[in-house]
Structures are given as structure tokens and as C-alpha cells.
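A short write-up of the structure that comes next.
The complex appears here without one of its protein chains, the remainder shown in place.
Moving on, here comes subunit A:
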Amino acid sequence: MVSDTESVASAKNKWDDVISTGASSRRRKRWDETPVMAASSSVAATPLVTTGCRSKWDETPVLASGGVGVIKTPTLAGARNRWDATPLSTQPLAGASQTPMGTPLDKAMLLEREMESRNRPWTEGALDAILPSEAYNIVRPPSTYIPLRTPGRKLLATPTPMSMTPAGFQMEVPAEQRIDASVQDIREAYGSLPYIKPEDMQYFGRLAEEVNEDDISKDELKERQIMTMLLKIKSGTPPQRKTAMRQITDKARSFGAGPLFNQILPLLMSPALEDQERHLLVKVIDRVLYKLDDLVRPYVHRILAVIEPLLIDEDYYARVEGREIISNLAKAAGLATMIATMRPDIDSPDEYVRNTTSRAFAVVASALGVPALLPFLKAVCQSRKSWQARHTGIKIVQQIALLMGVAVLPYLRELVEIVSHGLVDDMQKVRIVTALTCAALAEAAHPYGIESFDPVIRPLWKGTMEQHGKALAAFLKAVGFVIPLMEENYASHYTRLVMPILIREFHSPDEEMKRIVLKVIEQCVATAGVEPDYIRTEILPEFFRNFWIRRMALDRRNYNQVIETTEELANKVGCSDIIIRIVDDLKDDSEPYRRMVMETLKRVLNNLGASDIDERLEERLIDGILYAFQEQAVDASSTGSNSFGRESQVMLEGFGTVVNALGERCKPYLKQIAGTIKWRLNNKAASVRMQAADLIGRIAVVMKACGEDQLMGHLGVVLYEYLGEEYPEVLGSILGALRAIVNVIGMTKMTPPIRDLLPRLTPILRNRHEKVQENVIDLVGRIGDRGAEFVSAKEWMRICFELLEMLKAHKKAIRRAAVSTFGFIAKAIGPQDVLHTLLNNLKVQDRQMRVCTTVAIAIVAETCGPFTVLPALMNEYRVPELNIQNGVLKSLSFVFEYIGDMGKDYVYAVTPLLEDALMERDPVHRQTACSIVKHLSLGVVGLGCEDALLHLFNYVWPNIFEESPHVIQAVFDAVQALMVALGPNVILAYTIQGLYHPARRVRDTYWRVFNMLYIYNADALVAGYPSMRDEGGNTYKRTSLELFI
């Protein structure tokens, strides 16, 4: 190249200057071995210089006849710009780049393109720009050089990970960095304004007008700037929003609070505001408040006026955001300003204003600390001037209790004292809110702080005697929450005091009062000091007379409260006392009422069992539940494929609980129950059939305990007949019932026999419904586990193929059951065929399938012994395909995790494979290999395999500088496991060399390893530290270790 001085281009470049002496009229080609050829007409005729953009690659035709290697350069002949070095970039890519998360193909292309744009060959121009023109020669490749392009060699190299592996998360390339971004795109991403929605026109309309920036005043300019930023934040693209957010924060103080809030607040009040937009505006206010700090003071009132309504919004998130703003506002403006601003609203005649103000004050208290607000609260609550102020003050305390929960405990005494006089206030409203505040405080403080309530206990109980109507309800509520805090004897005493009033109020027609009374009874009864006898004689008769009536079952809230209170009463007086009173109501005419009875029975029997139910009651109970079960109204809407409703669920659970609680005492009734079930299995309505099948699942254990094997066999046959069920929900329940029966009576006694049952299940495995899948795989797995010998190997192989599809299931339980079923099958018919199926499955694209397959392989290895699986598995690793190799490694990782110390027999067998994987270029190989090393070495600790482990450690160690988080995690895990297996001092010997390396990156990593060693083995390291010489005034020798007897 340097020598061919006779061929000199007319248009010289600087490379030529160095060497060319005699310039000829012809353009010079560096790669040209045969200058004579180059002199031929074709090249000279090309007016290259006139293109204005010359490159030596232009002369391809000539080169094609000359250089060997150059022909194959991927560069396109006519292309000029530097991006063209990557052939792919010339394809139209606009669509792909617009949707970076498009189809897998798009994604693969995108990745490939990015990789190539990073690895593109250097162009002449770029090299010219970087390298100095002097002292550099361009060396010609030797004429004998032939690049290695043989396909065989390519095959041996690591398969390219691109486009075959599913790509992970990728950062979006910013607009200006995209290689195909036009100037327009970049401008749009940053510059231009977002679309203004019609309903936003009133706020941003002025931005649409063109104005000359010189003509408008400074204030107007400022206003326009703010408006632009807000628009970008509100409806711009993410990059626009980000920059605008940053600008508005940075400039907040120079804009000033006034202009900012003048625009933000109307936006926030806009009725058309969407949740996302509100969230963004709240974020703006947060940032701006933080910057403005005390400058915000003059605007506190206006901000509050807008934000306070958010505090009582229906939407939970709106309330939270409102709280966040007010809390930040309080921190920015300070307590004095907040109090001064909200002071006038405290005695506003408008209830709504006072309500929001009290909530806002509670937020301020939680932001700045309750103690700061206490003196103010005290003054407000004692206000002589207006009852509204007292009302609001006490309400603030209530809101503080609701907002802060148990965090009120340190100030409980003060808070209670502040509100205590409100219980005897002249105004009824104040008394009510005070009682409710006491309830809120006691609820927040539960179970502590009874001593703080001393000042209010007397007025509270006195109040219950004197008040009536709504005030009484509030006082009773407070009493109900205070009693659980008391000690036993006090609780008992105060319960007795309040009980006559509660019993009197049993008759109250007011629904709210009824619920409160029920709740208070529940709370009183739950305390330790209340005697069962007292409840039996004083409470129960009235309670059942007034609350166990049909009307109570109609309202959802009453229904729940009655059940809860009854449950609590039963806990005190025992179950038979309660059940005897309600059991006959199972035959009541009203279905909701029967349900209420059933649910109560369920809860009571669950808590207390059936041991104190006598024979007579037992009969009535069974009679009742059978009646209630049979008389269920069929819900017309649930005759379809959907599951049955909550109502049937109550009946089902109630029935199941009663039967299970009675246990063997059910034996005489089982025939009748089975008859009912069989009858209902035949019902037209799907929900009824399903409920019946579910019931079998629940009572199977009891049937076994009663020795009714024959009956169960019969039910098994009946269920078998129903396997043709068309509704998947029902089919799932039937399968579940069959499984329950198989579970309890065992494989040998099962009717129909397993060899008939299983072939019937194989086609059902193909059903895609989740419930069916879950139940059928459980049943098949159970049969594989216990009774595999009843079925032929061929049938099991058929099931094996069906199971592969199951690995795709969304539900983890199904995948797990499928995977462990592989283990059972392999155990039954030997691993060869199953393993073959599984290894083939490693080739599929779907990652989830591959992961599950690897787990299944590992389970097969565990159940059948690793030696049956390892040879085939290791042979599979030789397939030069990424997914398969990774799958093999992953299986090995699971295998060694499962087999533990059995691994010692296989360490030497897998070492060569691990060597290869740990040296692989693909990081996933190394990562997975590292996790194998981890499990391997943890398994063989102390079993004499240190030589192999040390050998593997030498391959693991170079990976400690990996960048990718998963890989580095795996590497460090492996190092840690090897630390356990080899002892920390072996690792320390490797670590010491890098602790004082000049490069910080190296030191970082090595100290990380050292710290890991130190944390787990500080004591053992003492023997391993290197011996050091003394230095200057410091003794570094550890002489104590040199002591010798």
C-alpha cells in the first residue's frame, strides 16, 4: 500500500500526503494490488470527486477484481453516510422504531440493529477524524490472508443470543438519539406544544395565539411560560413532562407563588380533570411548595380552599393526595400561618366548611406533630363564643385519632382532657361529636391507655342514663369502645351499669341504634369480666326475642352484625345454649333467615366444636340442615356456567362444618345425606350439581371415619358417570369430589377401578378451563403417586404428552402439580421415555414451558436417581443451540439443588461440562453454571471433593467483574457457596491480590468479596491473613501467632 506510489489519486486525501511523491491524474486506491488494472478506463471515467463526498469504498467494482477480503465487506456501494455501514439500517424502519415494544420480530430486529450500529465497521472518515495524520501508515493485509468464513467454524462458535432469546426490558432510546430520528421527531419530542383538549381551552387557549415576545410585558411573558409548562405537564409526552417539571421546579422562586398558583389552582378545580392529570398537578404543587417554602404564605388560604374538598372526596387516592398537599403546605408555611389561615373557618356557620377544616387540621397535626397543635386545640375546644368552634375543635381531635391510629397514644391523656368537657356541653351536637371522638380515641388506642380515659368515664356512663335518641347512640358507641380497654372487674362492673340501657334499646326502631347496640353487646361480652350466667339470664332471652327475627336477615349490615354478636355470645356461654335457640329456625319459611341461622351455626361450630350437643339436638340439627339444604331456591341467574353465588356458598360451608363437627356421630344420617346429594347431582341447574359435588369433597373424610366405604364407592361410580359434564365449573367440582374419595378410600378399593378411571381422565386433561385443569391434575397426580401400577405404561406416556401442554397454564399450582406428576410417572414407567419427551420440549420457544420442563427433568432425576438422567442430559448439552444448552444447565442446577449430598458421586462427571459453560461467551451460560456450582458445592461440603471444587472455582473467579445484575448475583452466590465448601481462607488467598489494586473498580469488587468472607468467617480468617512486616512506627507483625512451646 505504502509502496504503490505510482498510483496516486488526483484528489488526494491526507493519508496520501505522507507517502505520495509523484501525483498522477488518477485517483488512488489503497487496496488495489494491481495498479495497472486500476489505470483502466472504468475507474478513471467515474467522476468521483464531483460527488463531493468521497470515500475509498466507492471504488468497489475495481476492488472486486483485486482484493480478496474486501469483496465481502458488507458496505453498500452507493451509500455515503456513516450509518450505512450497517446493512440493516437501510431498510425502512420507521414503523419499528415508533413501537419499540412491538412484535417479537420487530424487537429482534431492533436489538440486532442496535448491536450492529454499535459494532459497525469503522469508516474511513471516522478513522481519519480520530487518528493523527502524521506518523501513521496504513498497512496492507498480507496477500495470503484469507479471512475465516467457513460455515463449520461458525457453527462451533457460541450461538448468537440475539433474536433467539427473549429480550428483557429495554430502555427507550430518547428521540434525539435514535438513529433514524428526523429533526422533526426531535423537535416534537421536546419543542412543540401538546394538543390542547377542548375542555382545557379556557385555561390554555391563549397559548394558541401567536404573540411577539418583545411586545408583551414581563409579567405576561412569565404567565405564558408557566402556562406552557403546565400544559406540557398535564398533557405532554413523558420527555416533555419531565423537562417541564424540572423547569417549573427550578424556576419556582423566580416565578413567585402568585403567578404559579393563579394558574395551577383553577386547573385543579376543573371538573374535567382526570385522575392521572390530578396526580401530576399534585406532584407539581409538591415540588413547587418545597422550593417556594415561606414564599407560599400569602396563598395558603386559596390553596386550602381548593385542596380541602379533596379530603372528603369519594375516591381514596384523591383523599390521599389532598392529605399530601396539605401536609407539605403545612411544612412550607409553618404552623402559625396555617392556624391563622384556617382560624376563621373553625366557627363558620357552614357545616361543610367546618368538616373539611377539621380534617385539614388533623392533617396539619400529623405533619407538624400533635404537641405543637395541643395549646391551640385546647383553646378552641373551650371556646365560649360559639358552639361551632367547640364542635370543630373536638372534631379535629376525632380526625386526628382516625388519621394517626395508634400513634395518638403518647398524647392520649391530653387529647382526652381537651375534649372531656364536651360530654356535658349544652349543645347536643357537641355532646354527640365528643362521644364519637371518645370512641375514635379508644378504638385507636386499643388495647392500651384506659388510664387516660379516667376523666370521661363518669360523664360517659352518666350520659347513657340521661341522653336519648342520637346522642344516646353516640354515647353507647363510646362506651362500647372504652370497655375493652378496662381491666376485668371494672369491665364487668361497667358492663352491668350499661346493660339495662342496652336491653331497653333492643326495642328501638332506629336501625342505626340497633347496630350500635349489637356492636356494644359484642364488645362488652368479649371482655373477661362478664360472667356466662349473667349473659344467660339477662341478655340472651331479650336478645333472641328482638334480634333473631326475619326482618334482621334482610339488611346486609344488620345480618352481619347479628351473626357477629351471636358468635361472641356463643364464645361465652357455649354452643348448645345458642344452637338450641336457633336450630329450629333452619326450617323457617324465609330463606335469608335460614341462611343467617346456617352461617351462625357454621361460625359457632367452627369455634367451639360439637362436643356439648346432645343426641336430641343432634337430630334436630341434621334435620334442619338437610331441610335448609334441600329448600335452597335455585338462583335462576346461576344456572349457566358461572359459579354459584355467596348464598349457596354459605349453605355449603354450613353443611360441611356441621357434618365435620359431628364426625362419627353422623353415621346414622349419612345414607340420607348421600341420597340428597345424589338427587341434587341430577338437578337441571348447574349450580346445584356443582354444590352437591363440592359437598362430597367436604364430607368424604367423615364418611371414611364412619366406615361407609361401600357408600363412597357407590358415590364414586355415580361421579364417574357424570364425567361427561358439560359445564367446566361443575366438571371441576366433580373431579374434586372424585379426588376426595380416592384420597380417603385408597387406590385398591376405589370403584370404579383405577384402570377404568384414568383412561377416562386423559381426554379431560386437554380441557383448558383452569378449575378443571387444577382438579384433574391433582387427581392424576394422586393416582400416579399411589396407584401407578394399575395403568399401562402406554397410557402414562399419553398422559405425559398431555401434561406438557399443562406447563403453559397461567396458574402456578397447575404447573407445579404437572411438574411433580412427571416425577410420579417417571417412577412408574422408568425415566427413559419421559426424559426423552422432556428433553425434546427444551426446544420450544415459550420460556415458561422451558423453565417448567427443566424443573420436571430435575424432579425425574431426583425420583429415579441422577444416574438415570445425567448421561442423556449431558449428551443433550452438545446440541449447539442456546435454549437447549441453557435448559440443560438449568436442569442440572435444579438436580444438584434437589439431590444435595448425593451430588458427590457426580461432581467429577459434570466438571468438564461446567468448565465449558463457565468459559462460554454467553453470560446466561455462565450465570446458570454458577448457580450449578453453588448448589453442587453446598451439597458436597465436607465430602472430599475439594479438588474438583477448587478447579471449578478457578473458572468462576474471573467472572466477579460481570456487570449484569443477575450474572453477578449468581457469581457471588457461587463464591459464597465455595467459601463454605473450601473454607474462607482459600477464597481469601484469591482476594488479597486485588484489595489494593490501583483501579477502584477492581478494589470495589475485591473488598466486596472480602466483606462477605469477613461477615461469615471473621474468626477463621485470623489464621489466613498474610504476615506483614512492621513499617515506620507501626507494628504490623502479629507476634502472638508466633508463640511456640
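The definition used in the following text is that contacts are C-beta pairs under 8 Å (C-beta built on N, C-alpha and C of every residue); 3 or more make two chains touch, one makes a residue touch a chain; residues count from 1.
Simple rule for what comes next: contacts and distances are computed from a predicted model.
Trainee: Just go with whichever of "V-type proton ATPase subunit a", "Ribonuclease P/MRP 14 subunit", "U6 snRNA-associated Sm-like protein LSm1" or "Splicing factor subunit" UniProt uses as the name of the absent chain.
Mentor: Not shown, but named in UniProt as "Splicing factor subunit".
Trainee: Kindly state which of the options A:446, A:536, A:966 or A:1003 is in contact with the chain not pictured.
Mentor: Of all options in A:446, A:536, A:966 or A:1003, contact with the hidden chain holds for A:1003.
Trainee: I'm checking contacts with the chain that's been left out. Which of A:317, A:627, A:867 or A:1025 qualifies?
Mentor: A:1025
Trainee: In the complete complex, the non-displayed chain touches which residues of subunit A?
Mentor: Spelled out for subunit A, the touching residues are 995-996, 1000, 1003-1004, 1007-1008, 1010-1012, 1014-1016, 1018-1019, 1021-1022, 1025, 1028, 1031-1036, 1038, 1040-1041, 1043-1045.
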